[in-house]
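Subset of chains shown; positions unchanged.
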Amino acid sequence: MSFEMWTEKYRPKTLDDMLDQEEIVSRLKTFVKTKTMPHCLFAGPPGTGKTTAALCLARDLYGENYTEYFMELNASDERGINVVRERIKNFARTRAIGEVPFKIMVLDEADNMTADAQQALRRTMERYTETCRFILICNYSSKIIEPIQSRTALFRFMPLQEEYCIKWIQMIAEKEGVSLTEEGIRAIIDVCGGDLRKATNTLQAAAAFGGVVDDKAVYTVIGRAHPKEIREMIKLAISGNFVEAREKLRALLVNYGLSGLDVVRQIHSEILRMDIPERVKIELADATGEVDFRISQGADEEVQLSALLAKMAVVGGRM
Amino acid sequence: MSVPWTIKHKPKTISEMVGSSNGNGKAIQQFIAWMRSWESGVPKKKAALIYGPPGIGKTLLVETFAREHGYDLIELNASDQRSESIIQRVVGAASQQSTLFGTGKRLILLDEIDGITGKEDAGGLFAILKAIKDTRIPIVLIANDAWNPRFAALRSVCEMIEMKRLPTRLIVPYLKKICQKEGIEASDDALKLIAERSAGDVRSAINDLQAAAQGRKKLTKEDVAWLAYRDRQEQIFNVLRLIFTAKTVRGAKMALSLSDVDYNMLFEWIYENVPHQLTDLEDMYRAMEALAKTDLYLKLAKREQAWELLSYAFDLMTGGVALAREKTKPKWVPFKFPERIKLMSKTKEVREVQSRLAQKIKQKCHISSASALRDVVPFLRVIFEENPEHAAGLAKWLRLDLDEIAFLTQNNKLAQEIAELAGVKK
């Protein structure tokens, strides 16, 4: 088994390789054709191909030596806007030589920049607009200040369709010779939603574990309890078996090494899925919110979660 | 003469000191006797520790004695750095050149040893101990609080001399004498007021007298009425009374501005007294809730540097407590000093023993000191209470001292027995 990251190994190289986000890809292709483009804002959830699209665009524009004309900065890494400014300056001040008269600067996680830093960035973008195009990548476009929004073309990346993800994961599994069960793929999708990067990483990690990739392997690798176990714990609690439910909780926290927040969030999703009266769901969703907040603020996981289980016992008793 | 009256009117002889015959007479005689004992060779206790509250003449006693009896005074105090090396240099050297050389008699005074602080004066106390061991001339130590655990070792090698606050009846004549010298005609009740408010602290009484009387020909009770309270408890009782009896939030909050203790201290007073003042359980619970929220606001204000939050804390701490009263009948119950603060200083020594013990377990058992206290100490306690032989073995293995053993047995006699079995030196 090679140690290359599969996300990199199977990352599309050209816009033609990108099979999802069709509308976006077609808009980007016209940039390649006309060798001109505005500043862009790529917004969307993680793992929906934003960085990939930027890379493909660059490669299509500049060919294999694209790295000379293309720079990627992670805004949230670089401490202080001054560093960002300096690095942009150095990159952008020289003109691109070749057919395409501009370079491309990608700023990842731009929504993590403070409003002040974004203001400074805006001025920098203005200054180098002749020689350099910016692609800002973010999760939430609402966190980008309007002066930047107003001079960038917005590309909204949608979460990938489930079928698409499934196909992708199966394709990789096949090429890598991984035996992947039906439950395994369902578990991956369950955990990763439309985040293809996470899905691919999970597959690779589960495969590295050796053996068949089934649901158990996936949940182990990702550090989550199997939904079944969470459901069992909830059922124990609701049926008034508080002590056993708490034992189960301990096992999850300690034996599996799960974090309290993960457990709360899993409890939350399972509650919504379980076959219990809507009224009970409502009450428990409310209680879960409180516990989630407290744990996220540093309260003790066991005390808080066991209080939640106690609550379930009472609510269950009234059912 | 422009020197403050505390200096201008300093006694020249011991007999002029306030309380030299009654009041602190015993302590003064004890000191003189100890000094005299040096005349017939080095005594068993080579140092004296004079202790007591400020402004009652501790330093003055030593200085005056030295002058009266022709001693050279070598002095180190809190304005000097008192690290191990400095004390060694100054005290160590002086204590070695005994009276064999030179003509004068020497006396070493280490004033204000309360002020020897951990970091700046590292090793200072240790150096003093060593100097006392080696000295050939008298060393006098002065402290406000001799029972500070840090001084435990010092206490055992020092002649302990306690001086006390002085009663009003002794201070008044003294103030009167000063007024006479200053040409001021002072009424007795004015002087009594000043003396009372000084709470036995002669120096502060003289300072207040100067502030009030200087430049006057006459001093009446009216002239001193404006003088602020010098403390202390009475004032806090007033504030508490206001808070516990207020009928409105603003009324209760007003008390805060009258308080001369800062809000953290006031909180402790209120927190201590709630269950005693509000005896109805529901009332008490409401007040404790208000205090718990107060505490939260206080801590958040500090953590987030959001000082505006203090204002809400004050509402709850005063008004919240005042309005918690619903069923409790108004009844006079004396206020109690915050036990928690007493406890913290009283148990400082115990807690030190505890943390030393935790360190020793930690090193032997490869766990954190918190885990040592939580997971090992309870079992050790059982063993130490039940089986002295087994305990002695463990004590030896962990290299415990007597204090640590006593911490585990909670029983001094048993601790002695174990210590003997383990061969622990006392």
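Each chain carries a letter (A and B) given by its place in the written order, and its residues are counted from 1.
We take it that a residue touches a chain if its C-beta (ideal position, glycine included) is under 8 Å from a C-beta of that chain, and two chains touch if they have at least 3 such contacts.
Since we're looking at a predicted model, the values are computed, not measured.
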Full-complex stoichiometry, written in the displayed chain labels: A x4, B x1
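Simple rule for what comes next: only the chains that are shown with their structure count from here on.
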Inter-centroid spacing, chain B versus chain A (mean Cα positions, whole Å): 60
